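A single protein chain has been removed from this complex, and every other one stays in its place.
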Amino acid sequence: MEIIQIVGIGIVATVLVLVLKNQRPELGILVSIITGLVIFFFAAAKLVGVIELLKDYARKVNIDSLYISTLLKVIGIAYIAEFGAEICKDAGESSIASKIELAGKIIIVVLAVPIITSLLELVIRILP
Amino acid sequence: MGIDLIFRIATIGILVSILNAVLNKSGREEQAMMTSLAGLVIVLLMVAREIANLFNVVKTLFNL
Partner (left out) sequence: MIAFLKSWVLNIVTLVVFILLLEIMIPSGKVRKFVNLLTGLILIMALISPVLDFLGRGLDLKEFQIADTRFLDRKEIERKSSLLKEEQMKQTTELYRKKLIRQIEESIGKIDGVESIEADVIINEDYRSDSFGEIKRIYLYVKRGEKTDGIAPVTEIEKIRISTRRPQDTGSKSQELYSEGMEAEEIDNEIRQHLEDTVSRLFGIDKENVVVNSDKSQRG
C-alpha cells in the first residue's frame, strides 16, 4: 500500500511548503524539491524490476538492442528534464524551465538521429 | 531517505524564520541575514546530495 504513504507524504509536504512560503520562499521550494525526490524514489524502486523484466523479454525475442536502449535512454532524459523544468516553473522561472525543456528535446532528437539515418538508409536500399 | 528528510528541512526552515524574526526585532539585522543564509546553505547541501542520488538512480535505471 505504497500509494497511501505517497499521498500522505504529499499532503504533509504541501502543508509544510504553505507554512514556509510566506516567511522563506526559497526554503519552501527546497521542501517541495525534496518531496518530489522522495516520491520519485518510491516509484523508481518499483520501476527497477519492471524494466529488468521487459529487458529480459526483449532479449528473449531478440529485438535489436539499439531500439530498447534508445527508448530507455529517452525515458530517462525525459524524466530528468521534466523534473528540472517543473522545479523551475514552481519557483516562477518559467523561462529557465522552457530552456531546460528545449535542451531535453534537442538531446532526444540527437538520440534519434542514428535511427533516422538508418531509416533513410533502409529506404535507399529498398529502392532498387 | 524518506519523510524524515522533508521534516528535517521544514524544521530548519521554520527555525530559521523564527530566529530571523527574533533577531530582526532585537535590531541585529546582519546576524539575521547570516542565519537565514546559513540555513539556506545547509538545506541546499542536503537537497543537492539527494538530487545527485536521483541522477544516479535514473542513470542506472535507464542506462544513460
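The first chain written gets the first letter, and so on, giving A and B; residue counts start at 1 in each chain.
Throughout what follows, contacts are C-beta pairs under 8 Å (C-beta built on N, C-alpha and C of every residue); 3 or more make two chains touch, one makes a residue touch a chain.
Nothing here was measured: the structure is a model prediction, and the numbers come from that model.
Within the whole complex, touches from the chain that is not shown fall on A. Against the chain not displayed here, subunit A makes contact via residues 47, 50, 54, 57-58, 61-64, 66-68, 70-71, 74-75, 77-79, 81-83, 85-86, 101, 104-105, 108-119, 121-122, 125-126.
The rule we apply is simple: only the chains that are shown with their structure count from here on.
For the pair subunit A and subunit B, the distance between C-alpha centroids works out to 24 Å.
For subunit B in complex with subunit A, the touching residues are 1-3, 5-7, 9-10, 12-14, 16-17, 20-21, 36, 39-40, 43-44, 46-47, 50-51, 53-55, 57-59, 61-64.
By the touch criterion given at the top, residues 8-9, 12-13, 16, 19-20, 23-24, 26-28, 30-31, 33-35, 37-38, 40-41, 44, 47-48, 51, 69, 72-73, 75-77, 79-80, 83 of subunit A touch subunit B in their complex.
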